[in-house]
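Removed: one protein chain of the complex. Kept in place: all other protein chains.
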Amino acid sequence: MKFNTVIIGGGLAGLVAGISLQKAGNSTAIISTGQNALHFFSGSFESMEEAPQRVTDLFNKAGIDLHYTPGVRLMPMGTFKKSALSLEDISLFPEPAIGHKALIVSLTGYHDFFCDFLSEGLEKQGMQCRIKLLNLPELEQIEKSPSEMRSVQIARTMDRIWENVVREIRILLRDEDTVILPQVFGLKDASVLSRIRQGIPAQVVFTGTLPPSVPGVRTQMLLKQHYELLGGTYLMGDEATGAHVYDGIVHSVVTHNLGNHFLEADNFILSTGAFFSKGLRSNPFEISEPVFGLDVEQAPDRSDWYNPEFMREQPYMKYGVATDASLRALKDGKPLQNLFVAGSILGETRPELGTGGGLALRSALAAADAILNTTAE
Amino acid sequence: MKLQEYTLSTHNFEECMKCTVCTAYCPVLQVNPLYPGPKQAGPDGERLRLKDPFFFNNALKYCLNCKRCEVSCPSGVQVADLIQAARIKYDKSPIKWRDRMLASTDFMGHLARPVAPIANAVTGLGVTKTMMDAMFKIDHRRTFPKYSGRGFESWMGRHEKEQAAFAEQVAYFHGCYVNYNYPRLGKDLVKVLNALGVGVQLLEKEKCCGVAMINNRMKTEATRNAVHNVKALSKTVDKGLMVLTTSSTCTLTLRNEYPALLGVDNSGVRDFIMMASRFIFERLEKGATLHFKPDYHRKVAYHTPCHMEKLGWGVFSEKLLRMIPGLEFTKLDSACCGIAGTYGFKRENYEASQAIGEPLFAQIRTINPDVVACDCETCKWQIEMSTGYSVMNPISILAEAIETNKD
Partner (left out) sequence: MSNNEFDVIIIGGGITGAGTQRDCAMRGLKTLLIERSDIATGATGRNHGLLHSGARYAVNDPESAQECIKENMILRRIASHCVDPTDGLFISLPEDDLSYQQTFVDACRRAGISAEVIDPELAKRLEPSVNPELTGAVRVPDGSVDPFRLCAANMLDAKLHGGQVRLQTTVTGFIREGDTIRGVHTRNLVTGQEQDYYASVTVNAGGIWGHDIAALAGVTVGMFPAKGALLVFAHRVNNLVINRCRKPSNADILVPGDTVCIIGTTSTRIPFEECDCVAVTPDEVNLLITEGAKMAPSLSATRILRAYAGVRPLVSSDDDPTGRNISRGIVCLDHEERDGLKGFITITGGKLMTYRLMAEIATDAVCRKLNIDKSCETATTPLPGSEEGSYEAVARKIWEKPSMAQKAAAARMGSRATRIQTRNTLDQALICECEEVSVAEVENAIERLDASTLTDLRRRTRIGMGTCQGEFCACRAAGLLAKAHDCIEKERADLADFLQERWKGNFPIGWGDTLREAEYTQWVYKHVLGI
């Protein structure tokens, strides 16, 4: 099959690049090894201190509302984190004072939401907190398999019975100005969130749970749907296993499922993620990039890959594929002419592009622009 | 080999990062609280089962083997294979007669076909259904696939010479369904391939791919079929022929399940087994042409069967259908229809089966297509029974849309 651009890696970077290209009339395919890191998305794009119109537009068109409110958001362990560009699930505040009294609501038997930590964290900020656990008869079915009381599973039920939840909370609510709820609402349709917010006479703060992330799953789903609606070909559950490269130009990519049916394209984007997503592979001797064998910036000695303190910055997390100024991948020090790199596989080799979600957005747009520019030339 | 260069484990279970993504995509987990879920049943449980088979949990039988956990896994863990392999290896409970009967599609076909009208009438009777439900726990609400009086194999026998006349040849692994229930699909394939200048022949003698036997833990019988089929496939492949299929499940079984679950080496033939939609798409991509009817119009909603999703070849059926002028194409959200071969026929699974399929059925009703396209026969039964919409294999739609000299 032949496309204008083949994108390897279907996470945030791959989808944003794919959508941008499709919109510009560039036909693309995305190869995605299963689902991706959006499933662990916190809801805020890290290191996005600005809100480029094209990003908010792109998400809006996909049915995802972003808001840009520089400030802090409440984290699941009761701490606060600086954030700006976020999904509508996320409430942002100018400072870590979000109200006077909070009602923290969770579900009986749900262990992936940390009421006590939230309460202690908020009390440190001078807030009074009360914790209530809902016992909803509609959850009886899930409760029979208590280990599978996970966010997504709960959200499937909640999206049907959110009105009952609102009613219960209205009964529980005394003089609290804030209600804190786990992010177990709006798996397919975020409008549930605003309806809950309207239904409760207090500000509602949806706060993160252990993965999977409900806002993340929804974002992935909507971006993928939008991409396919624009005519993109999303190959889910397939893996790029190799490539045909001649004279510094990538001709085609080989995938596990398609075997000898190669995916040909004029340009390629590599957005396969870092270690978790297997964009980078490591063994005791080296860190490598498995599809093209690209140059990976790294310390040669394994003992330099780590900081013995877990919570400190880990050197290995900064390693990534080396690129030239226009994000073309380097192999043996030379750029591959039509292979662009985006997302966390860059590590922190391009600090000007930020980290996390910010890196994914900036590099994906830059890669798409580079491709559209070369095509225009 | 350098030590620790790679990690290798059976069905990659050690690559599981415990990320829980699979649990979000398991259709069974959404409807059946007795099922421990793919993560627990698969990689988590595997470590305990390796310690002691005692840790095997009988609730693994609720797994559909739809492979959606595998398709969604970011780590490449063969979750469903782990579960099916564990069932085969550790579940020592006797196999029910009902399961044997459902799994022996070949045998049942042989028995029923000569008396097809009677068999169809009987299986369609309320009293038979009640009896089957009572005796075998085959759910009485199920509609049975109809048997065809004349098998596809015998039809092919009658057209052998005419097919041999084509300079270019392919082989066709038709599967039980085409032979016993729906020869029309096989004839449609022959029509399309002939239009491309390709003649069709059968394997020397194919047997049921064995998928239902695997899912019902009949490893010995499944392995017997697998060994036979690999031998038959080898003979064909040695002649330089590709082997085409029209059933995504048969294809997945022949290509993936033989080595992964039965330990039958198919490396010599695997790459030569191909869904017909892929073969035809590749032909057209390389410049071959089909003559489409000028006035053709169909509103088609394409359902990607679970095993097509796992093969990663839905894209070929989709692109092929999109090539048909006058065809209004919608792709349905990829979701399991709930039947999973023999799974949905069992009384204990009926409710779950229908609940799993409901979102798909609802979407079909909303789109209201002329016909649903899909590459799997059991999905066809399930969707037709549950929605009333007729379901056609993309090959049949293609056959309907082209003009041939005979038409």
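Structure notes:
Order of writing sets the chain letters: A and B. Residues in each chain are counted from 1.
Definition applied: a residue touches a chain if its C-beta (ideal position, glycine included) is under 8 Å from a C-beta of that chain, and two chains touch if they have at least 3 such contacts.
Quick caveat: nothing in here was measured; it's all calculated off a predicted structure.
From the set A:G14, A:G34 or A:P76, the residue in touch with the chain omitted from the display is A:P76, counting the whole complex.
Annotation: of A:S42, A:Q220 or A:T349, A:S42 touches the absent chain (contact as defined above). Those residues of chain A that touch the chain absent from the view are 37, 40, 42, 46, 75-77, 79-81, 108-109, 111-112, 114-117, 119-120, 143-144, 146-147, 149, 208, 210-211, 213, 274-276, 278, 281-284, 302-303, 305-306, 308-311, 314, 316-317, 356. Counting the whole complex, the residues of chain B in touch with the unshown chain are 1, 3-9, 13-20, 36, 39-40, 43-48, 50-52, 54-55, 57-59, 75.
Methods note: only the chains that are shown with their structure count from here on.
Chain contact summary for the complex, chain B toward chain A: residues 2-6, 17, 19-21, 23-25, 29-30, 33-37, 40, 70-76, 271, 278, 282, 285, 309-313, 315, 319, 331, 334. Residues 1, 33-37, 39-40, 141-145, 147-148, 150, 152-153, 156, 211-212, 217, 228, 233, 235-239, 255-261, 276-278, 283-285 of chain A touch chain B in their complex.
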